[in-house]
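Note sheet for the following structure.
Removed from the display is one protein chain of the complex; every other protein chain stays in position.
We call the chains A and B, going by the order they appear; numbering starts again at 1 in every chain.
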Amino acid sequence: MSNAFRPLPAVLLMLCAGFSASALAHNPMCECKAIDAEQIQCTGGFSDGSGAPGVTLDVIGYDETILVPGKLGADSKLTFKKPNAEFYVLFDAGPGHVVEIDQADIQAP
Amino acid sequence: MDPMLGSPQPRPSHPYKTLIMSKKSRSKLWFLVHSWLALPIWFFVLIVCVTGTLAVISQEIVWLANPQMRASQPEGDAPLLSYDQIIAAIKQAEPQILVESISRPDESHFALDVEVTYPDGRSVVVYVNPYSGVIQGTAPQFNFRAFTRALHGWWLVPFTNGYSWGWYLVSFLSLPLLASLITGLVVYKRFWKGFLRPTLRLRHGARIFWGDFHRLSGIWSIWFIAVISVTSTWFLIEAFMFDNQITISTAPVAPVVPRESVPLTADGSPAPMISLETAIREAKQRIPGLEDSFVSLPANAYSYLSVGGRSWYPLMFHTAEINPYTGDVAVTRLLSDRSGLELVTESMRPLHTGDFGGLWIKLIWFFFGLLLSMMVLSGLLIWTKRTALATANALKRSHKRPRTADAAQATRRDTTEVSQ
């Protein structure tokens, strides 16, 4: 079933198997917005509504140098100072569980 | 007792007429609500009850129909094979096969369910003998268990974005069911007397029989109807919450093996993984008393191996996620990790399906499921026999009388007719 493709705890899969042939997904998501002229705030989470406290969120330059290494706080948020260089934000819950946000896609305040 | 359900007791005629009347009309109102609840959708309710009843024992039905699913012990007291031995036996029989998970059903007369993939890309469950490791057969294309569950659970309406509307349709029935239980108990005054003096009159015609049956099975099913309606109300809430991204889960973020902890190999062959027995041993060390009723092999190079089984509380599972390269237990999800709310909500599904304590619990659930189906049917029969007659009479008379008088007449007639 398609729900076997998600990194859900196995017990959920066992219970779902046959019970719900659904594609009730659990995909990572991340949203960033500029809260003022200087600062950007990113919020991570999963599509089922759960948060992502402690998940890595790095601000990476276009030249692949990590400008701001960070982890989301208990509220699944991280605020950082807007870098001077061109950058993108990588929400990284592990290999293959990433969300990438380019600086061009970050809303102005 | 309610007069409209064919009370065996004569109604007293009191001097305090107004008081009695208001009491009576109140109970009549309750009764009306009760009889209207399931009525417009009685057939739908009936089918949902019947399919649910079948779903409870669907695994057992398949077991009866399909000998490949049975776990027969080859000799007197052959021991159960370990999961590693099972995989070795499968590999020996079919070297190309890849195992994804093994689960040991609750009841020991079932063969192991092993999820495998074949080189042609088929992903199926095979039944494997737990004593010999022999692949006894492949789960048939028509999965009766999944089908009855899908029919009962979401009326086969596919899930596309979030929960299917079929799921809402079915779980919405929990509300009339709950209301039927409550109003039923209100109109059936002093229902507890029914426990002491059960009444089931067989020789007074169908109307009386079904009335007695409806009440008698009703009082003995109070607990069951309460369980089913409360758990299905939860299913309704659960779907609503999911579709609105509301979660009460305290589970940690789904764990993924970090890139740096997956070893590289010089020759490009897959990094060696620990054996399942080692993984289970590690998990048991961390979680004393852990049952290993299933193992789920890593779904890719960066996923954990999971082991789990029921905790002492039969409605819930303990699981451990183990790093398949090092044997480290990365994450555990135990009974004690659940919040109080989760303990309640996670118990809902097993309580609804009766799948938490082996065959006997299932049989009890099946019996009461059958009884509940019969209650829907008998409720309908009572209603048809009473109302059809009343309606027919009313229609006949309506040619001669003005409508208001006629309605009153019909009501009176209806009442006398049923209280005989």
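The working rule: a contact is a pair of C-beta atoms (placed from the backbone, for glycine too) under 8 Å apart; a residue touches a chain by one contact, two chains touch by 3 or more.
By our rule, contacts and distances are computed from a predicted model.
This figure omits one chain of the complex; the name its UniProt record holds, of "Acyl-CoA dehydrogenase", "LLM class flavin-dependent oxidoreductase", "Thiamine pyrophosphate-binding protein" or "Tripartite tricarboxylate transporter permease", is "Thiamine pyrophosphate-binding protein". Note that the absent chain touches A, B when the full complex is taken as a whole. Among the residues B:D243, B:E291 or B:E342, only B:D243 touches the chain that is left out of the figure. Only one residue in the set B:L32, B:A93 or B:I248 touches the chain that does not appear here, and it is B:L32. Interface note: of B:F43, B:W192 or B:Y313, the residue touching the hidden chain in the full complex is B:F43.
Contact with the chain that does not appear here is found for just one residue of B:S180, B:S303 or B:T332, B:S303.
Remark: the residues of chain A touching the chain excluded from display are 1-2, 4-7, 21, 23, 25, 27-29, 46-48, 60, 62, 64, 88, 90, 92, 95-98, 100.
Panel shows chain B; residues 32, 35, 39-44, 47, 98, 100, 117-124, 141-143, 146-147, 150-151, 155-158, 160-162, 166, 243, 245, 259, 262, 264-271, 299-303, 386-387, 390-391, 393-395, 398, 403, 406-408, 410-411, 414 of it touch the chain omitted from the view.
In the analysis below, only the chains that are shown with their structure count from here on.
Mean C-alpha position of chain A lies 36 Å from that of chain B. Against chain A, the residues of chain B that register as touching in their complex are 100-101, 103, 143, 145-146, 149-150, 153-154, 159-160, 162-164, 241-242, 244-247, 249, 251, 253-259, 294, 296, 299-303, 306, 308, 317, 319, 321, 333, 349.
If you check the complex, the residues on chain A that touch chain B are 4-11, 13-15, 18-24, 26, 46-50, 52-55, 93-97.
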